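A single protein chain has been omitted from the complex, and every remaining protein chain is retained in its original position.
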Amino acid sequence: MEQTIQISIHYFAGLRDATKKDLETITIRKGATAESVYQHLITIYNLPDIKQLKVAINDSFASQHTEIMDGDKLVFIPPVTGG
Amino acid sequence: MEQTIQISIHYFAGLRDATKKDLETITIRKGATAESVYQHLITIYNLPDIKQLKVAINDSFASQHTEIMDGDKLVFIPPVTGG
Amino acid sequence: MSNFFITQEVINLNLIVTENPDHQSGAKSVFEGIVRDCNLGKSVTSLEYQCYEELAVKEGSLIIGEALSKFDINYAYCVHRIGLLNVGDTAVTVLVYAGHRDDSFKACRFIIDEVKTRVPIWKKELYVSGKSDWLQGAG
Partner (left out) sequence: MSNFFITQEVINLNLIVTENPDHQSGAKSVFEGIVRDCNLGKSVTSLEYQCYEELAVKEGSLIIGEALSKFDINYAYCVHRIGLLNVGDTAVTVLVYAGHRDDSFKACRFIIDEVKTRVPIWKKELYVSGKSDWLQGAG
């Protein structure tokens, strides 16, 4: 049987509106990358293309191709508009 | 006899220190320019070369070659250092 | 200690930095970003700023550090307000002290430019029409 991990995903701005969630905890297969997590999310929610987003893992910017570990906090970051 | 006019000269910064005056009224020949007035002053006080100075007549910048009229207020302006 | 802050409170520069922190500074530059009453032709009543705070503080602090190393400045500070802001409110303030004005201007501009493109803060405009929209980057 495939090994799984639990991660939390936090949503902001348009992604929060689209998911109607601040955060959620999901169970995914071990070995998943940020990108593959997003591919999964896109089957559930109406989300923008990942090309428009940055990725943060445990509050640091990371590559989309980074493998996600058990307990990681994952955030997909829409283009920022502060200031 | 040569016609004369009376003008006032106001001094600032280094020129004030050199002349030890805030202002003075002098009598000069009619037809004098700002430059010729300065040539006269330089015979009395230890002043810098006029090339380093701007000239104001009646509180407006003017050319050194402007003819000075009776009652004019004349100011020689050292390089400014405000701010 | 970092000099980048996120706050929910009104930004009051006087309360933050009351005096020149040293006596080697001949120049102080301040920038404030303010909520305008219109954007791209739509009438704005207020703005909601949302923030990914952990990363925002980390990235903002990095920007302050970059400014201090890139420019000949003595002090740099930035605070960004989040939550619901009204037209006329200050959303972000940058403050720089430097020996001379060239570096104070450049560092101040650098900080606000970098904050606007790198720090994870988003704004949703609430319009007179009752609608609202998350802005789409490059504000």
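For clarity, chains are labelled A, B and C in written order, and residue numbers in each chain start from 1.
The criterion applied here is as follows: contacts are C-beta pairs under 8 Å (C-beta built on N, C-alpha and C of every residue); 3 or more make two chains touch, one makes a residue touch a chain.
Keep in mind that this is a model prediction, so the values were computed, not measured.
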- Query: Any idea which chains on screen the missing one touches?
  - Reply: B, C
- Query: What is the set of chain B residues that contact the non-displayed chain in the whole complex?
  - Reply: 10, 12-14, 16-17, 56, 59-61, 75, 77-83
- Missing-chain contacts on chain C, rising order, are 14, 19-20, 23-38, 87-88, 90, 99, 101, 104-105, 108-109, 112
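In this section, only the chains that are shown with their structure count from here on.
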- Task: Return the distance between the CA-based centres of chain A and chain C, expressed in whole Å.
- Result: 27
- Could you grab the centroid distance between chain A and chain B? Build each centroid from C-alpha atoms only and quote it in angstrom. 76
